[in-house]
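Sharing a structure here in structure tokens format.
Excluded from the complex is one protein chain; the other protein chains are retained at their positions.
Chain IDs A and B follow the sequence of writing; residue 1 opens each chain.
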């Protein structure tokens, strides 16, 4: 169940029903494949080249894609489906029954409620919370949807069922209580729309800061511009 | 000092002066009975049927009631008194010298300052902070009081010494700087009172969403309605 060239720390606990592909790294004191009441029948799969840092807990029934980097002290519950090239910051809490698509990055301490749908190339900063319960406490779950290339700044709270449109930018500390159209800036508590993302300029120049595809490279594919352009048509047309 | 049918993980550390009752589960890499300077003389008691999930730290001098579920990575300091059927979400920080009464639920990442008093059937959502220092930094501690059935939504901050009345509802992201009467809705920064809880309706119906006792069952006692009604008289009379 463990592939080639993996580095599994001696102190990591790998439970039954876990499939680990090649070149995976698992740090100290991780617990991989949690299944508290033996109710989860589905395997946990950790795909090739992924890194799980120390003290992280991952439940059975989830899927960690290729080339992911999972921070320290992360909690990932069952039915969490992660695509490839994803980063999950330390202390983040993925509550399960949710998906995160390729190349999305979550910084530290992000709380992702059940039934959230985070599409590709999304960037989420520390202490963002995606909620899901419209009349708390209840058993109703309305997940948040973040469309591709959306950016959610530090400590924003997104209320249940809200959709953030393609490439929109939500400022720090906002409370998002309604849907946001594509390519919009939103901020405040409650949220106010502050115009198109082209209004934000790079400091000391007059160049547009958004979309960031021309100025921020990280590990994104070389064809990021084409990907953006193609997705843009799709998502702006559908609105 | 360890009862019957307990499941204590091999990697959990159980220090001296800890009393564990029957059917208790303790997850991997927990440290149970911390006593850094050997100053705490009181035992730690973990009562029957309780579950402590992995990576959780609990100090000596506290009491974990029956049927509790304590999440992953929780920190519980000395003189924390938990009743029965309580849930404490992962990454929560209970700073000690505080009490939480029966059937109250704290979601992930809740910070409970010293001298907080959380009564029964309270529901607290992620990233709520109960503060206690009126002129920070100081050695003065004015704990927050949450009366029974009160609901504190995601990321609300409650200032020192504030009392939230019976069955009141505090919206997400609020800063609560004054007492809230029973059965009121409050929200915003600073807090504004938005009327009686009967104003909040279940989506797509005209039914009252609060109190939740008719529509949310979880593990509450069958007599929840009678309990609510009786407590309501007591707390509304005393105001």
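Some notes on this structure:
Basically, contacts are C-beta pairs under 8 Å (C-beta built on N, C-alpha and C of every residue); 3 or more make two chains touch, one makes a residue touch a chain.
Everything numeric here is computed off the predicted structure, so don't read it as measured data.
Of the listed positions A:55, A:111 or A:163, the one in contact with the omitted chain in the full complex is A:55. Touch with the chain omitted from the figure is made, among B:25, B:85, B:99 or B:131, by B:131. Residues 11, 25, 27-29, 51, 53-55, 72-73, 90-91, 105, 108-109, 123, 125-127, 151, 153-155, 172-173, 188-189, 200, 202-203, 209, 212, 215-216, 218 are the ones on subunit A that touch the missing chain. Listed here are the subunit B residues that touch the chain not shown: 11, 13, 29, 31, 34, 36, 55, 57, 73, 75, 91, 93, 95, 109, 111, 127, 129, 131, 134-139, 155, 157, 159, 175, 189.
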